[in-house]
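What follows is chain A.
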Amino acid sequence: MLKLTDIDTYYGDLQALWGISLDVNEGEMVSLIGPNGAGKTTTLLSITGLLRPARGGITFDGHDLLKVPPDKIVDLGVSMVMEGGRVFASMTVMENLELGAYGTRARKERAETIEEVFKTFPRLKERLTQRAGTLSGGERQMLAIGRAMMSKPKLLMLDEPSFGLAPILVDSIFEMIKGINQQGVTILLVEQNVRAALELADRAYVIENGRIVGEGSGEALLSFESVRSAYLG
Partner candidate 1 sequence: MLQPLVQNIVYGILIGALYGLAAVGLSLVFGVSKFLNVSHGELLMLGGYASFWIFKLLKVDPFVSIPLTIIFLLLIGFILYRLIFSRLIKLEVEKKIQNSLLVGFGLSTILQNIALRLWTADDRSITTAYSGLSFELAGIRFPAVRLISLGIAIVALISLQIFLKKTFTGKAIRATVEDWQSASLMGINIHQVYLLAFMLGCAMAGVAGTLVSICYSIDPSMGLNWTLKSMVVMVLGGLGSMVGTFVGGIILGVTESATAFFIGGNYRLIAGLLLFLIILIFRPQGLFGTKEGDK
Partner candidate 2 sequence: MKKNQTLLIAFIFVIVLAVIPLFIKKDNLLTYLCMILLYISLASSWNILGGYTGQVSLGHSAFFGLGALGTRLLWFAGWNVILAMLVGGIIAIVFALLIGSPAFKLRGAYFTIGTLALGQILFATVGNIFPQISSLPVQDLQSYTLVSRYYLFLAIALLTVLVAYLIANSRLGLGMMAVREQEDAAESLGVNAFRHKLTALVISAFLAGLAGGAFAFFQIGYYPQYPFSPVWTLDSTMMAYIGGTGTILGPIIGAIFFVVLKEVLSLNLAEFHPTVFGILFILVVLFLPGGFMGFWKRIRAKQNKKRESAAELSHP
């Protein structure tokens, strides 16, 4: 479904990704793990079109994403939740959700989609007219994921969804992500919480210094010695 071939991405003159290749199959949940600054977020941003790789290829459902503008990539069914959620704080929960369905494909179905989102995140329904800036950290994260779901994604990419949340919330967020995956949405997850990421995912890639250094099923990586010593302590 998603295929990255040998991509190199730069920030100005600084090369952040070195020949990243990875595959995500339909219906899978795939994790990207690795230390801070390894290039996980950069990889996701390269897929969204917010960053453009200098070399390499990215295809999604047969479309060459490097030729598609960022707003149309969303229309193709690729959605991303950035670290911290980045909800529109001065706008209401409802407005945030509406904007999630901005794309032409999603806009027509937004009345039905919003009901589905409320099923996954009933809390959001209670907060509809509240400004997003007044939500708690967990609620914001739910809103961010709900907002991404409004675009009816085939592939949902999540950047550190558990970051900064209380431990009890972390588990429920992961539960919700699992639920979304079971609804048939393919998931690419970037997580600092390596154990949870590996337990949850079908497969995972390990990134270090902008390069893929390991790949395998979640279980296999969990038992992998170097991963254990580096990330699980």
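In this section, a contact is a pair of C-beta atoms (placed from the backbone, for glycine too) under 8 Å apart; a residue touches a chain by one contact, two chains touch by 3 or more; residues count from 1.
On the choice of candidates, all candidates are chains of the complex that A comes from, given by their letters.
These numbers were taken from a predicted model, which means no experiment stands behind them.
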Practice prompt. In this complex, work out which of 1 or 2 touches chain A.
Written response: 1
Practice prompt. Sort out for me which residues of chain A touch candidate 1 in the complex.
Written response: 48-50, 69-72, 74-75, 79-80, 82, 86-91, 95, 98-100, 102-103, 106-107, 147-148, 151
